[in-house]
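Shown here: the complex without one of its protein chains, the others still in place.
The first chain written gets the first letter, and so on, giving A and B; residue counts start at 1 in each chain.
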Amino acid sequence: MRFQQIDQFSAELKADTRAAVYDGSKKGHEKRTKLLYDEFPDPDRLRHIAGEVKQHVVENLDTYLPQVEAKLKANGVIVHWAATAEAANEAVLGIMRARGATKMVKAKTMVSEETELAHFLEKHGMEALETDLGEFIVQIDHDHPSHIVKPIIHKNRREIATSFEKNGLGAYNDDPQTITRRARNFLRHKYLEADVGLTGANFVSAESGRIVLVTNEGNSRFCLAATKCHIAMIGIEKIVPRDYDLGLFLNLLARSGTAQDLTVYTEFISGPKSPAQPDGPEEMHVIFVDNGRTEVLASECRDILRCIRCGACLNVCPVYRQASGHAYRSVYPGPVGAVLSPLLMKEKFPQKADLPKASSLCGACNEVCPVNIPIPDLLLRLRNRAKEENVPSPGTPPMGAWALLASQPTAWRASLFGGKVMNYLPTKLLPIPALRAWEAKRALPAWRGGEFRAWMKNRPKQS
Amino acid sequence: MDEKPAQAILTMPSSADREAIFSRVRGALAPLHERAPMPDYTTELAVLRQMMGNRDAFTIFSERLVRVNGIALTEIAALVARLREGKWLQGYCDPVLWPMLAPHFGADFTVETTYDRKRVDDYAFGITRAAGAIAETGTIILSDATTSRRLGALTPWVHVAVVERAKIYSDLPQAVAALGSDSNVIWVTGPSKTADVEGILIEGVHGPGVQIALVV
Partner (left out) sequence: MLNTERKPITGKRVQLMATCLCDAFYDDVAAATVQILEYLGVEVVFPEGQTCCGQPAFNGGDWVASRKVVRHTVKTFAGDEPVVVPSGSCAAMMFHGAVLEFEKENDLGEVEALGRRTWELGDFIFNGLGVKTWPGRFEATVALHRACHTRGTKSSPAATALLSSIEGVKIVEFGEGEQCCGFGGTFSVTFPNISAGMGALKLEHIRAVKPDVLVSGDMSCMMHLGGMAQQEGKPIKTMHVAQVLRDALKNAGLIKP
């Protein structure tokens, strides 16, 4: 019997990987909830407003994009536009070549994961080093991040210690403190040797052109203190209308993502460094990346573009906790990924049309999302799209015959009584795969079709 | 890819992609009968008013800084004692601050007022001026205008930010309103940290492992 790929992946997942993902997600979720509900009288109100602000941005990108471009230029930033992943990577390479640069230090940016920038640059003879501790470990391990905020949630310290040893970063030692110190000592010299610092952006204010970057480790600050050229790769949906809105969004992002009141480093960048400041980029580029976003915008799932990549929906998701991020075969796993990843595939949508099915539609993601994205509705829309495009879906029972039955009361009643046969036949023999899949894990209750209808007609009157 | 001459890239970045994106955005939005309006709201909703009560900004700031494992001090002597206790005897100091601080530092300290990036590992501490602070979150505000060296405030194990008591903003929205025209403002809330390895909190990843605010 064939099941869905993600289910298969989950079944084969190593027990300690599942435990690591489960524990990490659960802890993150519980801390977040406690913080929000302890501190605010009505945290839901904040989520709803933030959602409205971002939906407004998404539906008015035609106004905001030119506005933000003009502000950035006025701030002395060179603005590039990249329709595709390839164009974005080429733009970075072009900037590096023009400067005679060969070494890049990279802060964590999901959009550069989308474009596989580091690979691309390495293929073209450039060094592109990840500096976020988790991303650095993923890079030296030739692995992939499995969470958008906690990239190595799937790894334990022993695996990390082993790969540090393999990569010449000291003899095996799995103490997290030692691991972190070794990375610190190795990376600080790399920053200072680098020519270019690459970051993403958490928000861009259309009003001021200010780019806001948050990190806990301070790696993006290091990129912007040590190098002379800053390149920011930014998805076109990252805009907030005003600086004023940052007072709301920064509060929500830190609490939702990492259960903090505020992320340790929150940097507001409105151009190259000030002339009197000795450290930092003299040149600054912003590359606005589309890479499928305009198709999402054109779809009925455009609400997903509100996402501020906090990861709260991953942490709370029971399917993510069981399956881990790699099960989603995408840069964006979990509930947000189940919507976004198939859409970003554009015409190759069918390849990831199974992702939206990996959900019990429990709605926990919607309940925690700081921008209140109705993720279950979007998953449903994509399931409908998959059906309309005739994408095969292993294990899903066909609904046509059922619909016929359920719209014909006489036939329905007949089958209610007829279903009794199930009580006498071992269901293993029945030619209904869904039934067998059910019974593999659970007992089926006795069939009592028609009993209620009979009772209703003959019931004893109370008065 | 084709080799593009440097100048071409700097002056005319990808105008075809720009047009393509803009026209796709317009096309995607054209069928919408109405656009979602901007909500009218106040960021006051996100302020931790209850936690702050009527207390003064400095009290809240020190309390919140401790919550994120930072240290708030008000006496230069206390700072010197801390540094000595941690055996952090060599460091960098903003030349503007040094005349005020120097008399309190003993001969056991080596303090430089120029920062040499080739000797990044030599500085155990860095002392720089802050542009202000945020009480609500225990945050120190650094800006290009007030911070003598971005690296000086970042690479040493200990960072000491000298904060003027009058420049402590009460909350995030106030601090956002005060961002001003500096091309780089950074809010620092406690020591640099990570929980990437098994969710265990480790401080001092790339930036300081010890964050001190000296409020004057």
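Following the convention adopted for this analysis, contacts are C-beta pairs under 8 Å (C-beta built on N, C-alpha and C of every residue); 3 or more make two chains touch, one makes a residue touch a chain.
Being a predicted model, the structure only gives us computed values, none of them experimental.
Engineer: I'd like to know which visible chains would be in contact with the absent chain if the whole complex were considered.
Structural biologist: A
Engineer: Considering the whole complex rather than only what is displayed, give the residues of chain A touching the chain that is not shown.
Structural biologist: Contact residues on chain A toward the absent chain are 3-4, 6-8, 10-11, 26, 316, 318-319, 322-323, 357-364, 366-367, 374, 377, 380-387, 393-397, 399-400, 402-409, 412, 416, 419, 433-434, 437-438, 440-453, 455-456, 459-460, 462.
Just so it is clear, only the chains that are shown with their structure count from here on.
Engineer: Looking at the complex, which residues from chain B come into contact with chain A?
Structural biologist: Touching chain A: residues 1, 3-7, 9-10, 13-15, 17-18, 20-22, 24-29, 32, 35-39, 41, 43, 45-46, 48, 50-51, 64, 68, 115, 117, 120-121, 136-137, 139, 144-145, 147, 149-151, 154-155, 171-173, 176-177, 179, 181-200, 202, 204-208 of chain B.
Engineer: Under the definition above, what is the set of chain A residues touching chain B in their complex?
Structural biologist: The contact residues of chain A facing chain B are 20, 23-24, 27-28, 39-42, 45-46, 49, 52-53, 55-56, 58-62, 65-66, 75-76, 78-84, 87, 90-91, 93-95, 97-99, 131-134, 137, 150-153, 156-157, 160, 176-177, 179-181, 183-184, 187-189, 191-192, 208, 210, 216-219, 221-222, 224-226, 236, 241, 243-248, 250-252, 258, 260-274, 276-280, 285, 288, 290, 294-295, 297-298, 302.
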